[in-house]
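All protein chains but one are shown in place.
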Amino acid sequence: MAQLTIDNVSKVFGSTSVLQDISIEIDAGEFLVLVGPSGCGKSTLLNMVAGLLTISGGQIRFDGDRIDNLEPKDRNIAMVFQSYALYPAMSVEKNMAFPLRMAGFSKEDQTQKVQEVADLLQISHLLKRKPAALSGGQRQRVAMGRALVRDPKLFLFDEPLSNLDAKLRVDMRTEIKRLHQRLGTTILYVTHDQVEAMTMATRIAVMEGGIVQQFGTPAEIYDHPANTFVATFMGSPAMNLIDAVVSPDQQHLQIGAVNVPMPPGVKAPAAGTKVKLGLRPEWFGVGDKAEGTFDMPVRVDLIEPTGPDMYVSVKLDGQSVMTRLPAGSDVTQNSDCTLRVALDKAPIFDAETGLALYA
Amino acid sequence: MRLLRNYVPQLTLLPSLILVAITVYGFIALTMVLSLTRSKMLPRFDRWEGFSNYLKVWNHPRWEVALENFAIFGILYIGGTLLIGLVLAIFLDQRIRIEGSLRTIYLYPMALSFIVTGVAWQWIMSPDLGLERAFHIWGWESFRFDWIKQSDLAIYCVVIAGVWQASGFVMALFLAALRGVNQEILSAARMDGASGPSIYWHIIIPALRPAFLTAIVVQGHLAIKSYDLVVALTRGGPGFSTELPSTFMYEFTFSRNEMALGASSAVMMLVLVMVLIVPYLYSELRNER
Partner (left out) sequence: MSVEVTNPRSGRAIANRIMVYTFLLLAAALFLMPLAAMVFTSLKSMPEITGAVGFENNTILTPPRAPTLEAWSTAWSSACIAVACDGLRVYFWNSIVMVVFAVTLSVGLGAVNGYILAKWRFRGDNIIFGMLLFGCFIPFQIVLIPMARLLGILDMAGTLSGLIFVHMCYGIPFTTLFFRNFYVTIPDELIKAGRIDGAGFWSIFLLILVPVSWPIFVVSIIWQFTNVWNDFLFGASFAGADARPLMVALNNLVNTSTGTKAYNVDMAGAMIAALPTILVYVVGGRYFVRGLTSGAVKG
């Protein structure tokens, strides 16, 4: 277990800068998720922590000790890969024992340690098999087992669930989270899936364009997105960003002819400023007006039932807005209706810079 | 020590690189230098002849024959192996029961050396005891097949033996490429009403473009290097009627002690290869990433 400090780290490939001044610090035992679209630099950062890529600037420290100049094997880390990277010619047992064998452990120690971890992950019955004879979920477990036998200070996961089918992915997600709680190890986990980030992390770093857009707990990220990128990236369906103008009295937002009250948590900019109002689909509802909500006249465009909910796409002053309503809500396609929307957590963003304007 | 460890891959690669640098690039350079000297039996660098050796080779009647033969051999050999290879591959791709055995039969000549091929075909094509006599005995009295003894036809014997040897290899290349053609495209074409031959002509054969390119390059390069086949089949004869650039080079360098002329002809062979290979290498490496 280690405290991980990423201090002003940057990476340059040739003349292209891939990562700029990344600074992240987590305590021992935390579960940090790096999340972002492909090409955002999250895997580059992971590979640099692992020692598979050199860093162009800054420092990486475990418990205060610099490790960015060490070979991967000397960093006391373990990694689980997207393709699992199991050695095809070795049995499960040999795969799991490989890091121990490289580190010079005795045969007895290897066998004992592998057995312990195999029991923990419930894969003892697979030890003699070759990777090719395993299912996706089993390979995933073996890859985790190979990482666990080393008792590393830090676990690295590189999109470990993206090759699994939907149901198995959810199961493994739970299992990794449970394992983390049980072993209390520090984990650095890379994914492009914001649901994985939200469900597993104790802290999330949202990345885009080689920059950390926001670093915080899942609740902070979800409830107080720092900018429009984070706001739309986290959450599904994505948060709506509605073009609006601050009213002369600074108490309202004008969306065409509709006047929406200024949400409570924001710092109202000067009158006439162009902003974007952030509205999550689940903040919409039908029925009686309640405290802190606003009735919004919209035209229903398209209805997509999902089972428990329905995604209803509506038009508000010509702008498309996605809403999530309970199944069976009384709306009809191509008709006007009134939806109420809770504005208590709604952020607004500067239309130019995309930065959130919180009070 | 740490520095050394960081360069293990490069250092491990180094011996092979040095070997190739010397034995490929160094030797090409040396041969080029030699071609400008007056070397006879041994290399000597005291007299410079400029490009006159090239002119001598270029104007030599035997080189003229060699180039002409090379053109005939190259075109017919490459064209022949491509055509036969393609036809065999398409026919073999029709869900043939005994495909495995047939494939082995078509491919086995590739395992033979040009020397063995030459020896075998010399025997088959000899008019006294070979195929000609066989046809006479089978009742076709007027059958004549004595090309190997005729100066103007002997080069075609080399073509026949070469095509026999290499067609199977081209067939294997095409067969693999045929198996790689996207089945969904074929289904789509059938849905659109295309019939067998037009599917081949409009969809499958164009999809074999990379295989054609590979086959042309591999065969072209074999054609330029084919020295052994001529030596074993005709020994360059009758006279020097089946001379190829490769036999010319060998003859002048090692038998006639005209090293500078031999070197010049070798350089010209290299230029021939480059014309063929460099565009191919360039396109391959550019497509790589």
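Going in written order, the chains are labelled A and B, and every chain counts its residues from 1.
Rule of thumb we're sticking to: contacts are C-beta pairs under 8 Å (C-beta built on N, C-alpha and C of every residue); 3 or more make two chains touch, one makes a residue touch a chain.
Fair warning: this is a prediction, and the values are worked out from it, not measured in the lab.
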The complex has one chain that is not drawn here; which of the drawn chains does it touch?
A, B
Residue among B:V57, B:I78, B:V159 or B:M259 that touches the chain left out of view:
B:M259
Given that one chain is not shown, which residue among A:Q3, A:S17, A:Q82 or A:Q115 touches it?
A:Q82
Looking at the whole complex, which of B:G74, B:P109 or B:G162 touches the chain that is not displayed?
B:P109
Residues on chain A facing the left-out chain by the touch rule are 47, 50-52, 71-73, 77-79, 81-83, 85, 87-90, 98-99, 102-103, 146, 150
In the full complex, which bits of chain B touch the chain not displayed? Write them out.
8-10, 12-13, 15-17, 19-20, 22-28, 30-31, 34, 43, 84, 88, 91-92, 94, 96, 102-117, 119-124, 129-131, 133-134, 137-138, 164, 168, 172-173, 176-177, 187, 190-191, 195-196, 210, 214, 218, 221, 224-225, 227-228, 231-232, 235, 245-246, 249-250, 253-254, 259, 262-263, 265-267, 269-270, 272-273, 277, 280-281, 284-285, 288
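Methods note: only the chains that are shown with their structure count from here on.
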At what distance in angstrom does the C-alpha mean of chain B lie from that of chain A?
58
